[in-house]
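The complex appears here without one of its protein chains, the remainder shown in place.
Now for chain A:
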Amino acid sequence: MDRAAVDARIRELIEPFNKKGITITEDTSFANDLEFDSLTVMDFVAEIEDAFDIIISMNQQAEIERYGQLVDAVHKMQAAS
């Protein structure tokens, strides 16, 4: 799966979590723009892990603040698995 395909899939997955329907860009911040709390993060991460059959550990989650970083990380992980 190339980066664009990963991006498209994650956009689908994020839809139900984007309660305020904001426009998502590479720079969108999960904590500040999307206002994800720790519970939402857990559910959202679980969706992505299941969709791509990967693990995003808490250590890795701590490094991911913005949407573009998530797409990069998932793209890299699913390519490796």
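Definition applied: contacts are C-beta pairs under 8 Å (C-beta built on N, C-alpha and C of every residue); 3 or more make two chains touch, one makes a residue touch a chain; residues count from 1.
The working rule: contacts and distances are computed from a predicted model.
Participant: Missing chain, UniProt name, options "NitT/TauT family transport system permease protein", "GvpL/GvpF family gas vesicle protein", "Aminotransferase class I/II-fold pyridoxal phosphate-dependent enzyme" or "Indolepyruvate oxidoreductase subunit IorA": which is it?
Facilitator: The chain we cannot see is, by its UniProt record, "Aminotransferase class I/II-fold pyridoxal phosphate-dependent enzyme".
Participant: Tell me which stretches of chain A touch the chain missing from the display.
Facilitator: Where chain A meets the chain not shown: residues 37-39, 42, 46, 49-50, 53-55, 57-60.
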